[in-house]
Structures are given as structure tokens and as C-alpha cells.
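A single protein chain has been omitted; all remaining protein chains appear in their positions.
Naming follows writing order (A and B), and every chain is counted from residue 1.
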Amino acid sequence: MAFLNWLKRHLVVIAGLLTLGYLLLPNVVVTVFSFNQPKGRFNYEWQEFSTAAWTDPCGVADLCGSLSLSLQLAAWATLGATVLGTLIAFALVRYRFRARGAVNSLIFLPMAMPEVVMAASLLTLFLNLGAQLGFWTILIAHIMFCLSFVVVAVKARVMSMDPRLEEAARDLYAGPVQTFLRVTLPIAAPGIAAGALLAFALSFDDFIITNFNAGSTVTFPMFVWGSAQRGTPVQINVIGTAMFLIAVLFVVAGMVVTNRRKRQKA
Amino acid sequence: MSTLAEAEAPPPLAPVPTAKPPRRRGRWTPYLLLAPGLIWLLVFFAMPMVYQASTSVQTGSLEEGYRVTWHFATYWDALGEYYPQFLRSVLYAGTATFLCLLLGYPLAYLIAFRAGRWRNLILILVIAPFFTSFLIRTLAWKTILADGGPVVGVLNSLHVLDVTSWLGLTAGDRVLATPLAVVCGLTYNFLPFMILPLYTSLERIDGRLHEAAGDLYATPFTTFRKVTFPLSMPGVVSGTLLTFIPASGDYVNAELLGSTNTQMIGNVIQSQFLRILDYPTAAALSFILMAAILIMVTVYIRRSGTEDLV
Partner (left out) sequence: MKTTQNSSGDVRLTGIGKTYGSFTAVHPLDLTVPEGSFFALLGASGCGKTTTLRMIAGLEEPSQGTVSLGEQDVTHLPPYKRPVNTVFQSYALFPHLDIFENVAFGLRRRGLKSVKKQVDEMLDLVQLGEQARKKPHQLSGGQQQRVAVARALINHPKVLLLDEPLGALDLKLRRQMQLELKRIQTEVGITFIHVTHDQEEAMTMADTVAVMNGGRVEQLGSPADLYENPKTTFVANFLGTSNLIEAEVDSRSGEEIVLKAGDGKLVLPEARCAAPATTGGKVLVGIRPEKITLTHADDAGEIPVGRNRITGKIAATSFIGVSTQYVIDSSVCPDFEVYVQNIDRDARLVPGADVVLHWSPAHTFGLDAAQSLLAGTAGSAGVEEGAAL
């Protein structure tokens, strides 16, 4: 009876933790299998422990090339989408203008559209224009679909910002440019950073839109896709694990720093 | 105060321009801010849709080129030939969305109300998998669900697979290359898109509301049904949209974890476009998918009464 009561009280916690396990299980598998020494071309069955792949992560042809291409693409796409998206977010929150509804729809639609539709139609455009598929077409596509997400992230932050702060700056002898640089931008920065981070993650991990518009250029996700057909090198798992660890490390470090700062000030 | 004033007198303010006509400050500013981004979206999002619409009513061949002939029959042919894939897409994506809600809600609730000092850590663990390419993680399911692996073994010994294969979800003692594997992969892939909006709307709920409901004779379950769940509706709506829309157009899970019998509409569009190069059919299929999604989303948003999602 006591056990049943305990179960009843902690049902949500147990269910939640099970879901968390479901979410993390593939990462555990990816990590474990980065130490595998597979027989044959595919790395789906456990054979024996080996650190070979960790000591030679670029040992597979084209793998690190595709990785660095994806990083470059993500960096440029993030820059482009963040600048364009931030401008739109400010216009939406701070100004009245005609056709506001149409603008909102144009920003909402890319998020409400299955990727494959955007991918296919963009390819139609490029084919019709006779564009050379490659780095530039991928970049154009990535900026296009990251843009809306940046707008949403920045808009949320700018909307929660007290407009009196900018009035106070103007009242204290800051002209329009100074007001923007000294007050608006620093306060909107967390929203812009969140949008940029989201854009980077979306761009770096995108497969469907890239697959349609890449031509013969191979990004990291496309490399993984190709290897699922030809044979999966262990190095893929090494890179997946490393990225996971780096991300967690960054976030935890950030949290520790903010916590320490808080404690020092208190 | 006088000493203060003399300490360092600020430079005099700008001289006053006399009788300057009132000007409307920044009338063009919003348009200048909007222009670059909107032009980008118009050229690379809206215009492609127009091109695609035109492609879908063209006839011809790759060698001779295509011309607009208002050949709407392509739509009927495409629907007639590929309606099983359409149905499968809706079915798989719908099931995955439902499972995401079922699995995601307890975790979102846990993070919002029960996690205490573990809250941030759990949030990080929900987001962190994003940083391992989703293709790599999807491939991991090939290992997890492998034939003769531990998961299949347990399901088999519990006779779960007998039930699921009677339902047509699995085939024999295999899970891979069956609908179950595809739905499992879709659920896994889009689960964070459900959890995060749910968490956001749950986190906004004032914890005292739970106490107030309890004070007014509501059992914990009634409190959830009458207070918590209704208040989390915005999260439920945006979570289901963020899950269903990408899942319905996905072809990665069907390709990696399924078989030819589990193909979704995304697979068809992809192969028509990139392998068979039958552009009119591909464009028509993509257009039908887009229209179907837009109609479903609009109806759904109207009915759930939360139109201000953006």
C-alpha cells in the first residue's frame, strides 16, 4: 500500500524520466559505438572495443571536409539570418506600417511548411533560373528557412523590453544611433543570441532542404546520409559524440560562471 | 549644488533651430528594416511556390523541355497513384504527434513543477541531443531495434510483437523496416519540439493555482484536468503543430528505418525530383502536401482558438 502511494505520488516523475531515457538512449548508443571495431562496412553491431576512430577522426575520405563545409555554411547562414531577422523583428515590434498581416504571414509560413515542400519548390526556382547548385544555393536556402525562427526569438525579447528605456536614453541626450547602440542592442542581445544559436543549429543539422539544393556539394548531414547507403564509418559516431560533449560542456560552463557571479554579488 | 555645477560644466546643448516645421520622424524606417528580409523571403520562399505551381501544370520531357499546358490531370494522376503514401504520411505523423504529446507531457510537467534544482540540467539534456546530427541519432535506432537485439528480444518474450504484427505494425519478429520503427523514429526525432513549447506554457502557470484548486476540493487529477491542462493549451497547440508539420513531410525516418512498404509522401517527392526527374508530378505532389497541411493547420488553429501563435 505504501509502495502504491509512493508510486502514485511520483508517477509523473517516473514517466518523465522514462521519456528522458528515450530521448537520450540514441546518444548513449552513438557514444558506445564510437568505440566499436565493426566487421564489414556498417557500424550497427557491437564487435569489440577500440579507440582507433577517436585517434583518427578524419581517417575517412571527405568526412572532415564535409564537416568544415557544414560549419562554414552554418556560420554564414547564422550571420545572414540573424541580421535580416533582427531587422524584421524590430520593425514588427516598434513600428506601425501597412500590410502588417501579410508580413506576419510571410514570416509564419516557412515555419508551417514541411521542409520537403520548401526544398522542392526552391529547387524548381533554381532549375528554372539555371543556377549552379552548390555552396551558394545551400546558403540561400539556409538563410531563408532560419530567418523566421530568428524573427520569433528576437521579437519575443524586444516585445518584453520596456519602451521607456529607450525614451530614457533619448531623454539623457542619446541620439537615435546612440540609443540603439547603447541601450536597445545590449538589452535585446540575449534574444538575438538565442535566435543566432537556433539558426546555427538548424542550419548545421539540416538535411532535407540541403539534399535538394546542394547539387554535388556534400555537407556533413549529407555525408552521413550517403554513408547510411554505402557503409557507416565509426568516425561519424566520434564526431556526433564530440559535438554532444562540447555542447554540454559549453552550457554547463556557462551555468557555472553565471552561478558564481550571482553568488559573488549576493 | 553650485560646486557640482562648476566642477565640469557640460558643453552647451545644440543651438535651437528656429521655427522648424514638424517632421514625421521615421516614416520610412519600418520599410527599410523590413525590406532585406522580406525580399529574401519573397524571392526564395514565395516565388519558388509560384514556379512550382507553374511546373505542376506543365507537360513535356527532360529532353524536349517543359511547357505550361494547364495539364491539371497531373494532379489526379499523382493522387491516384500515390494516395497510399499520402494516407501513410498523415497516419504516421498523427500517431507520432499523439505519442509525442503522451510522452512529452510528463517530462515537461516534471521540468516545470517537480524538478527543483535539477530543472536546468534536465532542460539541457532535452536540448543537447540536437547537437549530435539527427541523422546519426536516427541511425542509432537501427542498432537499438536490430533483429535479435535486446529490445526485440524483450518485446518478443512479452509477446508484444505478436500483437503488433497482428495489427500490421510489425512483421514477424522484426521491428526494423516496419511501420512501428518509422513511427518510433518520428516520435523520437520530434519529441523535443513538443516538450519545449509544453514546458514554456506550463512554466508560466502560477504554482498557487494548484494550491487554490486543492483548497477548493479538487483532487490532483481534477486539478490537472480543470486547471493545468487547459492553461497549457497554447503549448499543446504549438507543440502538436511543430511536431506534425515536419513529421508529415519527413522522409528520413521512412528511408532509414522503414522499407518500401512504409514510404511516406516525402519519399515520393524526393525520388520524383532527384531520381526520376518527373518534375510536374513532383511539383503537384508537393503542392498537394502543402495545401493539405495549410488547410489542416488553419482548421486546427481556428478550432483551438489560439490564433496568435507567432
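To be clear about the criterion, a residue touches a chain if its C-beta (ideal position, glycine included) is under 8 Å from a C-beta of that chain, and two chains touch if they have at least 3 such contacts.
Since the structure is predicted, the reported quantities are computational estimates derived from the model, not experimental observations.
Within the whole complex, the absent chain has one touching residue among A:Leu109, A:Leu127, A:Ile187 or A:Ala242, and that is A:Ile187. When the omitted chain is restored, the residue from A:Gln47, A:Gln72, A:Gln132 or A:Gln178 that touches it is A:Gln178. Contact with the chain that does not appear here is found for just one residue of A:Arg96, A:Arg164 or A:Arg230, A:Arg164.
Contact between chain A and the unshown chain involves residues 162, 164-165, 167-175, 178-179, 182-183, 186-187, 265.
The definition used in the following text is that only the chains that are shown with their structure count from here on.
With centres taken as mean Cα positions, chain B sits 14 Å from chain A. Across the complex, chain B meets chain A through its residues 26, 29-31, 33-34, 36-38, 40-42, 44-49, 51-52, 55, 103-104, 106-111, 114, 120, 122, 124-126, 128-144, 146, 188, 191-192, 195, 241, 245-246, 248-252, 256, 266, 269-270, 273-274, 279, 282-283, 286-287, 289-290, 293-294, 297, 309-310. The touching residues of chain A, when paired with chain B in their complex, are 12-13, 15-20, 22-27, 29-30, 33, 44-45, 83-85, 87-88, 90-91, 94-97, 103-104, 106-110, 112-118, 120-125, 127-128, 140-141, 143-144, 147-148, 151-152, 201, 204-205, 207-208, 211-212, 220-221, 224-225, 228, 232, 236-237, 239-241, 243-244, 246-248, 251-252, 255.
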